[in-house]
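See structure below.
With one protein chain withheld, the remaining protein chains of the complex are depicted in position.
For clarity, chains are labelled A and B in written order, and residue numbers in each chain start from 1.
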Amino acid sequence: MIFEPIDIEISDLSCERDDRSLFKNLSMTLNSGQILRVAGPNGAGKTTLLRTIAGLFDIQTGTIRMNQSPLTECLQQILYIGHKPQVTKDLTVLDNLKFLTGSDEDHLKRVLSDVGLKGYHDSLVKELSQGQGRRCALARLWCVEAPIWILDEPYTALDVEMVKTLDARITSHATAGGICLFTTHQPPQSLNYTTLELGHVT
Amino acid sequence: MGWRWFHQWGSPRWFYERAGRWQLVCGWLALTLLITGSFWGLALAPVDYQQGNSYRIIYLHVPVAFLAQALYTAMAVCAVVLFVWKMKLADVAMQSIAVMGFAFTALSLVSGAVWGKPTWGTYWVWDARLTSMLILAFLYLGVIGLRAAIQDPDQAGKACGILVLVGVVNLPIIKYSVEWWNTLHQPASLKLTEKPAMPASMWIPLLINILGYYIAAGYLILGSMRAIVLERERRSAWVRELVSHA
Partner (left out) sequence: MSLERRMFTRELKLIAARPGDILKPIWFLMLVISMVPLALAPDSDLLSEIGSAMIWVATLLALLLNAEHLFQSDFSDGVLEQWLFLDRPLVWLVGLKLITHWLFHVLPLILITPIAGIILSVPTDVLLALLVTLVIATPALTCFSGLGAALTLGSSRSGILGVLVMMPLFVPVVILAAGVLIRAMDGSDTLPLLALLGAFSVVAATFVPIVVSAAIRLNIGGSN
């Protein structure tokens, strides 16, 4: 599928946490097809920036607009995967995804074999390894049709093969006109992205 | 003019400096009023023909009980200011009022019990007013406890604000429960609309003391607000400068 053209306009975004300025007067525009990696040392405000754009944190100063309207009014356009597990440990892989995506079972089964969780449909998430749990959370990227992806440390605990699968998925999402923002400490090899370096401005 | 005034209230430094001066005024005023009122009430006012001298605890109990209730409302006003105008100073006020409010509630419970022993023959009676005072103490404790449990001061302030606003809905219900039960406790001895049944030589010192305690509460709250402002702004340049001068 192809997404409608979208742009996210961030202007003069500043954030302070515990009296420390994380980023100041950040302005940028993201367009359809863009993949942006937010980089920076620990504590530079990467997660804060992503959560602010995702509407989870209140904007302290500045504005974020999507296609001219405030982003907080378009939260359904966003798929956010944070670094918390994002899945319930006591439910099966399939039940978790059914609740969060609303997709039907056949589609979910296909997706699960794509992300290497074939045969794990009915396993409880707590029985999976950390990497498999992460795969389960990331499986949503194949189910939800949101144009804006905000992924906090999506590569954590993934093996080489899954990293490639994820890279391919992000690339195809961008090709379809989606936007992807992510953070990582290991720069992905097979992905074309621009980088926003945080932590220089204090 | 309005906006400038408003802006100043948002500045912790401005508040810190001003509040120091107000505190001084409040302190002396409260001291004068309390000495006058207490001396008058405790030494000069006539003896009550029913209760003897034990009634004189009203010069402590009544103002403190008034304050205990008024401070919760004040806290709710601060919560509204915090949510509507996002003024951090309102949160500081809420924090210090919660502690003071609890202290005054506890004091009114204790002074009530001390008065209850000679009057009713027991320290504690489950009447409506005592009970609602006790509940009020628990409400204050809840606000203090919630703030203590949440690390981030901004977030703690907002959570407390929500709790206070929900709690203030409970205040009228406290009043209703007074009407519902209606018991041993004497009806309110001083109402603003009615002429009090006490002789003037009894209620004038009471009025002076009420005023004195209110101003004393203002003194205490301003003091603790200043301390909280200093602590929250400890990383800012003006606080560092202040500390290095001291």
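The criterion applied here is as follows: contacts are C-beta pairs under 8 Å (C-beta built on N, C-alpha and C of every residue); 3 or more make two chains touch, one makes a residue touch a chain.
Small disclaimer: the values here were computed from a predicted structure and weren't measured.
Student: Given that one chain is not shown, which residue among B:V80, B:V114, B:I135 or B:L211 touches it?
Tutor: Looking across B:V80, B:V114, B:I135 or B:L211, the contact with the absent chain belongs to B:I135.
Student: Determine which one of A:I64, A:L100, A:A157 or A:A176 touches the chain that has been left out.
Tutor: Of the candidates A:I64, A:L100, A:A157 or A:A176, A:L100 is in touch with the missing chain.
Student: Could you tell which one of A:I78, A:L117 or A:I170 touches the chain left off the display?
Tutor: A:I78
Student: Specify the residue from the set A:S14, A:S32 or A:T88 that touches the hidden chain.
Tutor: A:T88
Student: By the contact criterion defined above, which parts of chain A meet the unshown chain? Give residue numbers in ascending order.
Tutor: That gives, for chain A, the contact residues 47-48, 54-58, 75-76, 78-80, 82-91, 95, 98-100, 102, 124, 146.
Student: Touching the hidden chain in the full complex, which residues of chain B are there? Just list them.
Tutor: Contacting residues on chain B, toward the hidden partner: 135, 138-139, 141-142, 145-146, 149-152, 154-155, 158-159, 162-163, 165-167, 170, 173, 176-177, 180.
Operating definition for what follows: only the chains that are shown with their structure count from here on.
Student: In whole angstrom, what separates the CA-based centres of chain A and chain B?
Tutor: 49
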